[in-house]
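Every protein chain except one is present and positioned as in the full complex.
By letter and in written order, the chains are A, B and C; residue numbering begins at 1 in each of them.
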């Protein structure tokens, strides 16, 4: 099946699964621990049904929405997707371009391969940046400053990964985290993975041709000149997640970032209220729950769109 | 299995599936998008149970019901089924005859192959007509006038298909809509469909013998003399659905049709009330929901029977 | 597996299935129409859980219960099972004996092969009789009189089969009702049934050796002398169910039967109250529902035990 023959998202899912070696696709598809929550997420969405009203003129249909005072063509956007460049070389900028064309928000992942500055260049009005705070506060502050300097309208702080999660598929595949020079490591550890990967030559050849795992572009400035891709990943792993990050840090980010500040991953309504009191502009409820607890305390506009899963 | 050996509806369903090529049966059996709603519909019906009362004389059992002042032998009728003549040559009139024999309502589909006038001739007391309004209001008005002139008691306006639906099975089978000279087109596009169709020779031979797809009889008057079946379908596709149809149109239909006017597909109770206020005589809740919201505002009788699925 | 190796009821179920030809076992196992209610019945029972209290002396455990002033060893009894003698020659009296040994109620089916008088002889204190009223009221009255004369303590009127039910397995197996000379008929109609039956020689040989289908013993007095088994079944089919039976008939039965009168199959609580008002002693809620609506209006004791399915 070719991309233009795909009838729905599930078709694209199957095509991606066919192209990628299991060791790579498991990283995208796998959930935490017993993966029970994946089905629960899907079920949560299916609980909601639309109740249509008829006999209304729908010859022109418009699903545009105003988010933070800006008009977008849809109330949905592209959620942050970590390591996308590993699965498709240049994926971050492809997403940015697609969001620009569709006029929807694109949240660049804090684990992107391309940079904040790239995103601002390709999709100046649509790119937002997802901050995974670093243990070294100076790096967090610099990432915020770069987001502001690049002119991005919105900074999204992810708070729901305060410790590394347990992804059992990754552990079984022989590596704890897919970034770094993981493929070689995984394949050398498990001959069965190597054999399986050889049945997906398209991706493997492209991967090797491009010199293996790409660097985390946003993190290069914080290493010595000439750092390898593997070193950026290693350094990132030593800095993220910022276990000790608290509400006081959020207050500092609020002072540092002059435009829209969104908190992603909040689950408890009390935390949403507290974020509003600090002056945040919105929250994004991640797919660990199907409930929306977006708020608009004292603000004219609200981010109500839901984020997709991995991020 | 022969028809007279069928023990239940599911037997008939299996027999139809065996007779028809997949490309045709998918049109009947398939739902929208991920088809999740098909199971939901079935589940909705299974939520309701009858609570019997015993020690009552049931030696004569009578399930007759008065609908719009007319006595029918059952509170159920035959819902509109589009393109029935494609699957069985002459199906529309078979349904009309069956309804007449059983003394139940028969709603001729707005996408029937036979005509309003045929229905009035075969089942003058049992036939109703389903209006899919046309983008050209003059055609809609003429269809209403013909229904009135033919003496049908009831006009049923379908409102829940304001845009074309996404039937993924049809897309996969290589055509967006099954009407028109679709079979040839589909078979020439996909050799696998042709091979499958050849295993259902009974239907294929009958289909070819009758000269392929039948015309949409009700639409022939709006084309030039000698229009082909394919041209009626093409023209119908250019006229239906009437995206811009609103409550004002319904008010006009109400003025034009002198007898019972029913609105089919309404989901929101507020819309049912509005239809009553306009002077409609009933609503039919389509199977996208299992709830009945029939009303009888200021009217002595009410259409309470539920419609089957495709329509 | 031998009977004494059975660990639970499900084992016995499997053993019976192995012994009986499909054409016979389907009669026992099959439900009505789409058989959806069988699972619903099971699920209804599983909704109820026991909440144990501990630190109580259970060295002597006693589940005896007083029903209609009589002490039984258990609050459960044997529900009426029609045509049991067909599946196992002499089954009615085996059940009566088992109930006597266990000191629990045994309700002889209205479609038993043995007679009320047999039951009174074998299990005088444990046998009850299930009345399927006849269209000819004199027969019903005589069955009631015989139950009274035989000294049975309790008459059970079944009210929830006012018309014949639609058992689709039976229809598929080529006969509408399993009684009568059905086996020969079924086997001659469907060679596949004959072939299947031949794989269960134990039952088939016993069936033939005993001269085929046994008579409905309780109905023999109402036919001419020397009536065949098949004729009893045919006559019974012409007399049962009594479509026109009403509450007035129940009042008459109440006057005719001097001891306990129980109504089986009532579903609506209002009907239970009405039965109490008439002077009935209890109701049995059949397994079409998992709810017990037993009552004891103005009576010192109540039949609270639930009946098994076929009856």
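To be clear about the criterion, a contact is a pair of C-beta atoms (placed from the backbone, for glycine too) under 8 Å apart; a residue touches a chain by one contact, two chains touch by 3 or more.
Values in this document were obtained by computation on a predicted structure and should not be read as measured data.
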Omitted chain's touching partners, listed by label: A, C
Identified contact with the non-displayed chain, of A:69, A:162, A:202 or A:258: A:162
Option touching the unshown chain, where C:2, C:53 or C:255 are the choices: C:53
Chain A, residues in touch with the chain not shown (by the definition above): 33-34, 36, 159-160, 162-163, 168, 171-172, 243-247, 249-250, 265-268, 270-271
Contact footprint on chain C, counting only the chain that is left out: 7-8, 10, 46, 51-59, 61
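One rule holds for everything that comes next: only the chains that are shown with their structure count from here on.
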Touching chain B and also chain C, the following chains: none
Identifier of the chain whose CA centre is least distant from the whole-structure CA centre: B
Interchain centroid distance [CA atoms averaged], chain B/chain C, Å: 46
Chain centre separation (chain A, chain C; CA means) in Å: 65
Of all residues in chain A, the ones touching two or more other chains: none
